[in-house]
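The complex is shown incomplete by one protein chain, all other protein chains being positioned as in the whole.
Labels run A and B following the written order; every chain starts at residue 1.
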Amino acid sequence: MPVIPAEQVHAGPYPTQEELVQTLLAGQTLLDDTPDHVIQVVDVLKSYGEVLDAYSINLIYQAEEQFLNPFPVLKYLDGDLSPAKLWRHFWHDRINFEYAEYCMKAMLWHGTGGLDEYLDSPEFASNCEAIIACKRRRDPLQGLLHPLFPQFLPELIRTAATTHALGQFWRIMSDLFIDLAEAEAKGEVSSIAGVVDFIRDRLVAAAGNPITYKVRIAGQDFWVLPPEAGLTFLVDVAVPYVEAVFLRGTPFLGTVSFNAQAKQISADQSSFKYGALYADPLPSMGAGIPPSLCMQDMYRHLPERLHNWYHNCTRGEGDVRVKICQSFQKSMFCVTNAAIKGTFPHPLDSTDPAEQEANAAYANAWASRLVVARTNALG
Amino acid sequence: MNAHLPLSIQLSWLIPLYGFSGVLLSLPWATGWVKRNGPRPAAYLNLLMTVLGVAHGSLILAWVQQNGGVVIEWPWFETSGLDLRIGFDLSLTNLAALEFVTIMSLLGQVFALGYLDKEWSLARFYALLGFFEGAMAGVVLSSNLFLSYFVLEMLTLSTYLLVGFWYAQPLVVTAARDAFLTKRVGDVLLLMSVVALAAWAGSLDFEDLYAWAAQVKADGSISPLLGTLIGLGLIAGPMGKCAQFPMHLWLDEAMEGPNPASILRNSAVVTCGALVLLKVMPLLQLSPVAIDVLLIIGTISAIGGALVAIAQVDIKRAFSYGTTSYLGLVFVAIAVQQPIVAVLLLFAHGLAKALIFMSVGSVIATTNCQDITELGGLGPRMPATTGSYLIAGAGLTGVLPLGCFWCFGLLVDGLWANYPWLVPVVLLTNALTAFNLVRVFRQVFLDKPHPKTKRTPEVNWLMALPMVSLAVVVLLVPLIFHRIYPIAGVEVVSLFSMVAVVVSSLVGVVIASGIALDKFGSRSVFKPLRTLQDLLAYDFYTERFYRSTVVAFVAFLARITDAFDRLLLNRFVNRVGTSSMVSAEGLRLAVSGQTQSYVLTVLLAIVLLLSALVWWRAA
Partner (left out) sequence: MLTALLLIPFIGGLALLLLPSSVAPVRMRSVAIVFLSLQLLLSVALLIPFDPSVGTPQLVEFTPWVSRIGLDYRLAVDGLSLPLILINAALTLVSAVCTRDISQRPRIYFSMLLLISGAVNGAFLADNLLLFVIFYELELIPLWLLIAVWGGANRGYASTKFLIFTAVSGFLILAAFFGLALVSGSVNFNITPALTENLPVATQLVLLVTLLIGFGIKIPLVPFHVWLPDAHTQASTPVSVMLAGVLLKLGTYGLLRFGLGLFQEVWPLVAPWLAIWAAISVLYGSLAAIAQSDMKRMVAFSSVGHMGYVLLAAAAATPTALLGAVFQMVSHGVISALLFLLVGTVYRKTGTRDLSVIRGLLNPERGLPLTGTLMILGVMASAGLPGMAGFISEFLVFQGSIQAFPLATLLSMVGSGLTAVYFLLLVNRAFFGRLAVTPVEDPVAHGRLDVQLAAVAPRETIPAVALALSVVGIGLIPSALSRISDSATQLMAQMPGGMG
């Protein structure tokens, strides 16, 4: 019994690659522009924005305050050790920061883009050396382990760097999504096309934001990702994030066998199709489906309007988290759409044939990946 | 109840309940009653119950070390023909096994908090682990065969549920089914023996059964055939539990389950199965055949398992077959009447194997990959994982004086006098295991980083901490042995055995250091070697063999029965029906809606019947 491939899981129709290219080049939206979709996308992104806010704060806290801590027992508490917070943490009445770490690990593991390249650079190695030299003096365990396992601490610093970069990325995305909801509430955005344009504009505006990261050890500041590295928001973090989380993802233990002999998982990571645009929403909240955590977080921050909308379809409250997942997939197509729209090599209304061709090639490259995604969510 | 016993012993019935209560405590989260909050409190509650279990077990162990073992019983089910009791044999060995099981469960649960950190069904997982732990505690303490069977079967159920944890994953569906059915075959055979013993011996208490077996052996009051059948049934249950050839298939498939459960399955569960075998061992004197079978199965499993292991590319399966192999040696030790060596080997293997599965779990969690040909270069970056792997490897083989070194030494010594032909079996198993460990180590931890292992930070502390703690325990195993069984030490193992064990290990290590490493999907170009490789990689084609024999046979019988039922029996009935005078047409009135009139008809019919009766009696 094979894993059910995406093309067998129907809801709406699947557009062909040609249709996708046409849609992209015409500047139209991938997602059908309906009032229901606007409610779903805007509200799910609003709750996602609130969740990302918490994720972002925590990832940055972890990277800065829990740096190389061997027992980060309280890493999800953001430094707030009040009894009420401790109790809520114990009682699991909290955001599932594990999902944020999961996304970070996916980014780190897939290792694409400028950030990843920098992590392998000699400059980064020398940054690490300085940090480790300082750390070793105060931590005998690390002092002992470093000579034996020379890549141990650098790898953890790479992890922290990715954590911090993702935190910075999500900071921007969180603000974006919450602003989008406000804009929609004010009536400034009222269609899917408006949503896509809003996101595109904000992404383009933030594209050049620098990504930097420094840690403080014993009163001394060390750069991990210095400004000189020239890492920027869009190409060095956002694009690798989309690659790692939207497109590739990692196989879910709950739906894919890791058995080496069964060969269900490709040896080539770049051909992975487990990301948010490919995942099957139906098993959400089942066993072995990590995004369930994110769906739960969004469920806890669900805007009233969308919650009421969900109450009137299928099982109402009973399967609300699967519906969130479906809406979330739609909204992620919108975000992808905005990102594609914002990164065309040339203006779409260009009349220069060479530029048109370049645009067509770019659209085609995306369409070839999207055509096997769950584009049935678009209808 | 013996009032003079301390409270901890009087309350020893609580011990399995610590685990079982975890099931109930997890229910609010597992069933989804708690909808807004996450499932972690269920995990914490289970951990708390396990800690209580460990503490209670330790109290009893301390008392028993001072005062000697006791057997303690509670009535459960008494009828005119039967008296079934819940009985615990609080002996030193059983309590040591209990500590082993509960501590393993504790470590496994902490590890699972890290390994399954993004698992939403955590509560169900911990509920199942609690059930698992409760059943294992029951198995190790049980003082009668009925209770042993009772909890063993619960273990089968919890294995099914744990393997089936990721129920939506296609291979899990078959794996869970096969795990249950294979074990069930063993269990049903065991049940046959249990029922037979209950009928013939009149009691299922182990002590009574031992006395009965000795008496039967003396006076020959049951036929040798019956004795043999009972003996074979008794070993069938542990065979299934310990994944011995030919009932080993499930362990491979069970690797589809979550790794923390695999840790327990490969260490604690198989140990439970073997402990049951140890407990029924004195009964096997009824049947020399059963002992021979035990010996043969143990030998085949030891070597077969080790051979299959070296051909696996899946990192979990590479070591799960090793479990079959080591339990084979335990079977051999039991068959040659070396129970102490068997127990020591169980502990040494259980601890080291659990550690290696933790290490493997770390690798999988970090790399999202189980295929060793796609792994490499983890060594310099993952100190806890690498260190644990090395320590576990040393603990499993006879290369350093850790647990298994002494066990193998004792085993070789024990076999040398009466079963010299088994000595090479032990040494070969050891060499093959060493080969396998080094092979995997080179491929996964040395070698160059591959794409999937380019970024591999060490695992989080929830996984690292239990792993490192267990590594320390594995290093201390010889000391622990020395305290429990003073006989295991340098002074008793002969120099010859020690040399033989070390040399055999080194042979394995050296050969494995020299061979070329597999590339992804690579197979030998030399055809005979490739055939052999495939034969081993696919586990001697056992699965295919079963499918074309047992499964096909049952399916054939089922189809025949069904065909007989539909085509012969039903058709015959229909033929008779249509030709009989009871016309279906008339009866179909009911459907047409005149039910009320039918009730009247029925009443009328009954009245008529009765009148006829009156008339008949009167006449």
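Here is the rule we use: a residue touches a chain if its C-beta (ideal position, glycine included) is under 8 Å from a C-beta of that chain, and two chains touch if they have at least 3 such contacts.
The model shown is predicted, which means the values in this text are computed figures rather than measured ones.
Asker: Check the options A:Met285, A:Leu302, A:Val335 or A:Ala363 and report the residue that touches the missing chain.
Answerer: Selected residue, touching the omitted chain: A:Met285.
Asker: Quick one: which of B:Val54, B:Val172 or B:Leu209 touches the chain that's been left out?
Answerer: Residue touching the absent chain, from the options given: B:Val172.
Asker: Which residue among B:Val71, B:Leu92 or B:Leu191 touches the omitted chain?
Answerer: Of all options in B:Val71, B:Leu92 or B:Leu191, contact with the hidden chain holds for B:Leu191.
Asker: Going by the contact rule already stated, which one of B:Tyr18, B:Tyr149, B:Trp250 or B:Phe319 would touch the omitted chain in the full complex?
Answerer: Answer from the full complex: B:Tyr149 touches the omitted chain.
Asker: List the residues of chain A that touch the chain left out of this view.
Answerer: On the chain A side, contact with the omitted chain comes from 1, 4, 8-11, 255, 280-286, 314-315, 318-322, 326, 374, 376.
Asker: Can you name the residues of chain B that touch the chain not displayed here?
Answerer: Contacting residues on chain B, toward the hidden partner: 31-32, 76-82, 121, 149-151, 153-154, 156-157, 161, 164, 167-168, 170, 172-174, 176-177, 180-181, 184-185, 188, 191-192, 195-196, 198-200, 554-555, 557-562, 565, 569-570, 573, 577, 580, 582, 584, 587-588, 590-591, 595-596, 598-599, 602, 605-606, 609-610, 613-614, 616-618.
Please note the rule applied: only the chains that are shown with their structure count from here on.
Asker: Can you work out the whole-Å distance between the CA centroids of chain A and chain B?
Answerer: Here the centre of chain B sits 41 Å away from the centre of chain A.
Asker: Please name which positions on chain A make contact with chain B in the complex.
Answerer: Against chain B, chain A makes touches at 1-3, 70-73, 90-94, 96, 98-99, 101-102, 108-109, 111, 145, 148-152, 155-156, 158-159, 250-251, 253-262, 264-265, 267-269, 283, 285-290, 292-293, 296, 299-300.
Asker: Which of the residues in chain B come into contact with chain A in the complex?
Answerer: Listed in rising order, the residues are 36-41, 44, 117-121, 124-125, 165-174, 255-256, 258, 312-315, 317, 364, 367-374, 379-383, 386, 451-452, 454-458, 460-461, 465, 520-521, 537-538.
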